[in-house]
Each structure stands twice: as C-alpha cells, then as structure tokens.
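What you see is the complex with one protein chain gone and the rest in place.
Per-chain numbering from 1; labels A, B and C assigned in written order.
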Amino acid sequence: MIAIQTGDVDIGALITAAKKPGTGAIVVFDGVVRDDGITEMELEAYEEVAVKELEKIAKEATRQFRLLHVDIIHRVGNLGVGENILIIVVSAGHRPEAYAGSRYIIEEIKKGVPIWKKELTRDGGRWVPGEHGHGGGKPT
Amino acid sequence: MIAIQTGDVDIGALITAAKKPGTGAIVVFDGVVRDDGITEMELEAYEEVAVKELEKIAKEATRQFRLLHVDIIHRVGNLGVGENILIIVVSAGHRPEAYAGSRYIIEEIKKGVPIWKKELTRDGGRWVPGEHGHGGGKPT
Amino acid sequence: MTVKIRFFARFRELLGTDILTDVTAGTTLRSLITTISQRNPEGHAAIFDENGTFHEFVILMKNGKRIELGDAADTSVADGDEIAVFPPVAGG
Partner (left out) sequence: MTVKIRFFARFRELLGTDILTDVTAGTTLRSLITTISQRNPEGHAAIFDENGTFHEFVILMKNGKRIELGDAADTSVADGDEIAVFPPVAGG
C-alpha cells in the first residue's frame, strides 16, 4: 500500500499483511511529530506527483534490496505531537535487506518527494527546511 | 519491556507506548519464522541469563544511541511459519539513532544471548548453527 | 487557452494555489510565473531574486515533470497544462 492520506493506519495490521512467503525480517519505520515546542504540525503534499514518486521509490527499493513487500503511508493535514507522520513497512528474507531497504526509502523520500511540513507554535509557524537543497522528482 | 516469553505481543500497542517525550522516529524489527521448508521452529533459552543479557544490550544501546525507549521481546517454544520470533522496538529523537540502535540490538542478540532455534521438518529437525562461532554472555 | 498554476507550502501561503489563468500562445513558463507572482511582492520575492532570476532552490514542474530553472524561459505552456512551483521538499 502506497498512500498519502489524512487518516492514521493500523501498523500491526500492516505488519501482518507484510508477511509474504519467504519473509524472515520485517522493519518498520514510524516518523512521528516531535514535541519541539510546537502545538501541531501541518503537512501538505503535491499529492498526484508525491504518490508517483513514492511508487517509484518502493519499486526501486524492492529491486535493489529484494524486498518482498513495501508499504509507505505518508500523512497530510494537521497532526498533533506524537502522531504518526510516515510509516514504512518492508519485509525481506533476511535482516540486512530489510534494514537497508527501509533506510533507502526514508532517505529517498526526504530527498525528492513533494511534501512539506510546517511547525505550528503559539507565535505562528515555520516551514521546515528540506534536508536537501533541492528536490521534487529528481534527487540532486 | 524486556521479555522472553511464549506468547505473542501487540506490536501496535508497543509502538504507541514507545512514544516517549522527544520521540521523532521509531524503528521496529520483527524477526519471523521463514518458510524454509520447515513445519515449525522450536526455540529454547537459558532464560534467566538471556533476560539479563537482553537488559544489558538494551541499556548499552540506550546509552550509545541516545534511545528514548527500548522493547525486546524474544519468544520461545514452538512457532509456526510467519510467527513473530523477536520484536525490537526503539524510539529516538531522530532516525539515524533509531535505525542504528535497532540494528545494534539485533546484532548483539545474535552474538551473545543464550537462545537456540531448531528447525523442525517432516524428516526430523536441525539446530540452527549460530552466526558467531562463540557466544553466551561475551561477544567474541 | 487556460493553464493551472499550483503553488505549495510558503509559496501557496503568499500566492494562493490552483490558479487558473488565460495565457496567449507562446507564453513561457518563466513569464507566466513572473506575472502570477507579481500579484504579491512578497510572493515574487520568495521565488525570484532582485534581478528577476529564480532563486536556485525553487522547483518547477510542468504536468508533473521537473523543468530545470534554466529551461523555464525556453519552455512554453499549452492549454490545459498544470504548472507547479514549490520550495525544497521536507517530507518524511
């Protein structure tokens, strides 16, 4: 499942569904809203393009790390402290591929998927600067 | 929660409980019984020592990677294909620490915690050889 | 002919989004964005420097495909095109 959505997901159910034949290791990454003195996080995506980019990343990760299953769910909208922002579930035969595949996916998302975050505070808000100078379809 | 037990756990609930103040990233490792032509996996532990070793590993991982929360649940007994063997949940402020801490814990478990696995097949069974020549309390 | 311009994040806050605008044949991506962004000086300044050159961090897409900033003056827009203009991404 590759999705950009406002709602949360049941990670336990995703893990169960990720147990494809041959699975020996599952790695889940869950990015959550950190309480950096903020009241809320506002997330925005160029949805059609972002979904296509996530699909491309999932496909490339599957190929490179021989993954057996990939889920990427990125949430948008307003999220409170502690809420899930991004959930990545990957399964593989063995743990090195599962860890490496999971890490590859998050790094590629940070680099090139058109999603933005704004930290809302009592005094206003601040758009989180990207970790990479560029981005949007093409890693630089 | 550090435990060696026969029963399964609710990973979703563990993730929720792992969201300690300051958490920005949670990484879950779930090792499952792979369908390598086996009917079941039989797991055995030197329980008192294994729990102490797991506690030591969790403590060292927390220190080294500034983790905010660690769960390690290793199951024993007879497990079918696809069942969870080992669940590691770690939370950290940022993803590099979460991934590195999770990976550190699984590698240390493989090295030195007195737990053994036997693959049961229709023709009998085979004790899984350790990945490390030695082990049991002291990584070599 | 009509094109749609989508701004995101800070650019959206300053300039709005999903802006449908009529353009004449031969309009370039660069002139289109310049014109639209001039509706709000702060929006224009967010995207262009004082010489009217794109800030190097700005990202452009036409119909979901990346267009290099240097090509924007040579890229024409056509009826039904969707143009996206946004700052560096920060998902995850």
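In this text, a residue touches a chain if its C-beta (ideal position, glycine included) is under 8 Å from a C-beta of that chain, and two chains touch if they have at least 3 such contacts.
Keep in mind the model is a prediction, meaning the values are calculated, not measured.
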Exercise. Can you list the shown chains that the absent chain is in touch with?
Worked result: B
For this session: Among B:77, B:93 or B:130, single out the residue that touches the unshown chain.
Result: B:130
Seminar exercise, completed: Filtering B:44, B:60 or B:83 for touch with the omitted chain leaves B:44
Exercise. At which residues does subunit B meet the chain that is not included here?
Worked result: 31, 43-46, 48-50, 52, 74, 85-86, 106, 109-118, 127-138
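FYI, only the chains that are shown with their structure count from here on.
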Exercise. Cα centroid separation between subunit A and subunit B, in whole Å?
Worked result: 24
Seminar exercise, completed: dist(centroid_CA(subunit A), centroid_CA(subunit C)) in Å evaluates to 27
Seminar exercise, completed: The distance between the C-alpha centres of subunit B and subunit C, rounded to whole Å, is 50
